[in-house]
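Missing here is one protein chain; the remaining ones are kept as they sit in the complex.
Chain nomenclature is as follows: A and B, assigned in order of appearance, with residue numbering initiated at 1 for each chain independently.
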């Protein structure tokens, strides 16, 4: 009796809710698989997809966004073994699942915690509300491959921004698999776009791109590269999150900072009169 | 005036015939933001009017005073004295101008008329069951005719605030039209009693209603309710007369009344006129102050400017 021949998986990019190969036709061998080697053009396409998704995602109710993030946690829970099979430690998978749950709950709470009425000295109603900054480019940390990625993507999208994330070049399989989870979690296409390949190839394009509003350099290890990317980001005054230290505790309390750094506070005034 | 203005005029004259048309028009006027209107008035209140400008403003303000007494205790003697003061506010200074008008109750009109006869000082009488207006229409009209017959050439009427606030605009309109008719040649000032209208939107609507119905002046207050003239109310009324003239070609005057006690206040109103409707309204024909104690303060300030010495109340007649 012959053994069944397994169906192998092709690891592709995730752009606009679809899984295209790199337009360059290139791939690279990593983790025993051929993974798409994204080009600068792929990065630009991802920005277009992310921008197109902003209106619907930012305009969705916070309740709806929270439900979708929670749905991601549900789907991830169901695929727990698959991630363990990719070599992700079980406790990291658990923490990653819990992280989605944690962020899911923030969707309809952060505007209350971070915004509110201001007691201005005059006959005015004055309210500050946080709004998503728009399109965020994210460099995911090399490791932990799953928890690191979740910890930078979830805080960006929970408030209504959309992301183009450069996955860990050395461990992209978890990222692509997570994209499959996202694709089946009612998350609108384009809210998360995933690029695999070389950071040095795609991220400078994202850092300089004028239709990107913010860049999270969490996973950039090379300090010269980080400085170069931050310098490029100045061209349209992107909000910049600088690299995290190598010993960052990804399992610890994430706090609000990664969410609030990607928010714009809008303050609306109106007179009070009859 | 252009053809459009003429047609606008005839369109507007039709409004009073239909409650719906009148309501639609009045409610279609631009709203007034309370905070914005009050800030504009307050900002104009910070204008600093000094030296020559102050002297000119004081003389103009004197000429705009409707020197008023509306008390149950008014006597023929008292109103005659008031009329004499209207003619020569400062007997010591012949250059001091006379006031715009004397304003009294109808019963006092004959006594004032005796004094003012042949002068340029107008004789105004409140009528239409002032200050409440709570009388049958024929009583109010009789009141008006009597005052005119006794010598008043200006009638200050009160609108029916109850009807206005209840939205019975044609009722208010018809009453003003009837009173205007009863006035004959006398000028009609329509008192809106803005202190009871609650909102600036209502002030604007009532202003238009008064003008559409034929009022020659719109006036803020009777002086008999707690809130009388204010700068922002007057601002809104000035905007209304400005817009009304632009729409119809007819110029209507404005009279704030009550609560304007001193020169500083009066000058703020003149600044308001100057920077809202401009020079065309800076005349006693188009702007009046309904006031009593204001005149003495204007006279004291006037004396100070001419002599350089601050005067005191002992040097001016009490009314």
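Here, a contact is a pair of C-beta atoms (placed from the backbone, for glycine too) under 8 Å apart; a residue touches a chain by one contact, two chains touch by 3 or more.
We take it that contacts and distances are computed from a predicted model.
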Omitted chain (choose from "Phosphoribosylformylglycinamidine synthase subunit PurL", "Amino acid/amide ABC transporter membrane protein 2 (HAAT family)", "Aldehyde dehydrogenase (Acceptor)" or "Multiple sugar transport system substrate-binding protein") - UniProt protein name: "Aldehyde dehydrogenase (Acceptor)"
Displayed chains contacting the withheld chain: A, B
Residue of B:49, B:172 or B:295 in touch with the missing chain, whole complex considered: B:49
Hidden-chain contact residue, picked from the options A:98, A:142 or A:264: A:264
Which of B:239, B:265 or B:297 contacts the chain that the document leaves out: B:239
Interface with the unshown chain - residue positions in chain B: 30-33, 35-37, 39-40, 46-54, 56-57, 60, 239, 270-271, 273-275, 279, 282-283
Positions on chain A contacted by the hidden chain, ascending: 113-114, 118-122, 124, 126, 128, 133, 213, 223-224, 226-228, 230-231, 233-237, 239-240, 255, 257, 260, 264-271
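The criterion applied here is as follows: only the chains that are shown with their structure count from here on.
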Length of the line joining the C-alpha centres of chain A and chain B, rounded to whole Å: 68
Chain A partner contacts - residues on chain B that touch it in the complex: 33-36, 38, 198-199
Chain A residues within the chain B interface of the complex: 123-124, 271-274
